[in-house]
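One protein chain omitted, others in place.
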């Protein structure tokens, strides 16, 4: 009684869309700031930065998820559970984003909080790489093989992604802002490239 | 590995539907008002007004989004990221709605809060105009050209939309209520007109 | 540039599914009750009752919404905005449910709070009746006419629905519990009947 690929994608899209939109609930309205509201909003910059970085990162994973599942015709049990693990890591991001933002604002404990944030992106990167590895190694029934060039690019990019997140975890312990900046740069770096849907390149 | 238009629309619809429904979570239940509940609810009018204006505004953008993507057959990278920017601006609206409502209620700092609210609608208007401009200038593969009249109307309406939001930002610094009223009027003004789905006109 | 019926239904389904699931966020975990947790949970009964009544009510409206739109082939502007009004009233229900539950628990102001809750269901009933009336009076292009019997039943049931909600609003001012009970009975009364999907009856 297999789950069809289109259903798996629709469910996953739902989780991506909800997680990306829930991020906003973690931004708190500063209370009772009266005439100092501008300054109070400026003080909230970690929430806004976290919102943007997490939003773009989940958006990119959504795009890549489709790239991956476009070549899958049938979903089997391991795929189902690797995918559930990826979704779990994505659904967890609103919490780690809020954690990082709160502690960057307070200016104490921000190293651990940012490391946890980068760690949650690392987890997501692992989830995505595991899905890709499974597909390219096991070649489940209905799997349309990628060209060698496509395959290599996928491996390089997804491995690079989580390696850089691992670096961000380490850097966060030295400087939280630098750790967050690396996470933001990964999102920027993913924007170009073939995996993001250019038909002709 | 392009993302199909229907998938992009389904994902965007998800974000629109979630953002529009999350608005309700920003309305707070007044605590412990006992026999003064009517008055307490009246005091919450900025939350209700913000809920209605944001709900209708996101509803209209949802309709217009379909109008725009109906003429697109293939999604490329720039479209994907312009759309992600539009979704980010939409997902941000529940926060700015709550911010405006809280400060209108408190009666201090409401000018800045309302300007930020109008600014978030302005951002959304820019996102939508940028998507339209891209389509009409670049004419990506699969794009079915609009008639000259349709095109002009789209440009006029979306440009008018964000120009009026820019005015609302400025007005909010003078009078917050007037700024909010302008945002509400934009929603009302968009209700008539061809872009909202009349098949015969 | 009309919005297709299937898209309108998908978007509406999204709002229904989100509103119905968000209801749970309005149930608060009683804090620090230790060994008195059973009693504290019992004390929360208005939240549980509100959750169930609102959940079933929105579920029924979802079913009826499909019954209504199954006979529509083309969406025009008035339909789009009547539908947006219905969705707004549905998205508002998590707030009024929480309001009623909080004040029933406190035992002061529960009359107003329950009247507001019944009033929000009344609003939803009006929205649904207005949609039905529009369809049956204007017969927009693509509308497949109902049989006279079906039509009469739809009119009777949806009119009965909001009339009873109007009674619930009035009753709530006398006795809040009776007002809530009436709202629950409407949900029960809707469960049987042709509009809920029996193909043969």
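Should a chain be cited, it is by its letter among A, B and C, assigned in written order, with residues numbered from 1 in that chain.
Everything below uses one rule, namely that a residue touches a chain if its C-beta (ideal position, glycine included) is under 8 Å from a C-beta of that chain, and two chains touch if they have at least 3 such contacts.
Only a predicted model underlies this, so the values are computations on that prediction, with no experimental measurement involved.
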**Message:** Using the touch definition from the header, name the shown chains in contact with the chain that isn't displayed.
**Reply:** A, C
**Request:** Please pick, from C:37, C:156 or C:174, the residue that touches the omitted chain in the full complex.
**Result:** C:37
**Complete:** Missing-chain contact, candidates A:44, A:70 or A:102, resolves to A:102
**Prompt:** Of C:20, C:104, C:124 or C:182, which residue touches the hidden chain?
**Reply:** C:20
**Message:** Even though one chain is hidden, which residues of chain C still touch it in the full complex?
**Reply:** 9-10, 13-14, 16-18, 20-25, 27, 29, 31-38, 41, 51-52, 55-56, 59, 62-63, 66-67, 70, 150, 191-192, 194-199
**Request:** Go through chain A and note every residue touching the omitted chain.
**Result:** 1-3, 7, 10-11, 14-15, 18-19, 22, 25, 74-77, 80-81, 84, 87-88, 91-92, 94-95, 98-99, 102-103, 106, 108-109, 112-113, 116, 141
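To be clear about the criterion, only the chains that are shown with their structure count from here on.
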**Prompt:** Along the shortest chain of touching chains, how many steps lie between chain A and chain C?
**Reply:** 2
**Prompt:** Do chain A and chain B face each other with the same patch, meaning over half of the contact numbers show up on both, or with different patches?
**Reply:** different
**Fill in**
Taking the mean of all protein C-alpha atoms as the centre, the chain whose own C-alpha mean lies closest is B
**Relative orientation of copies chain B and chain C, as a Cα rotation angle in degrees, nearest 5** = 90
**Request:** Give, as an integer number of Å, the spacing between the C-alpha centres of chain C and chain A.
**Result:** 36
**Asked** Approximately how many whole Å separate the CA-defined centres of chain A and chain B?
**Response** 26
**Item:** Interface hub residues of chain C, defined as touching at least two other chains
**Value:** none
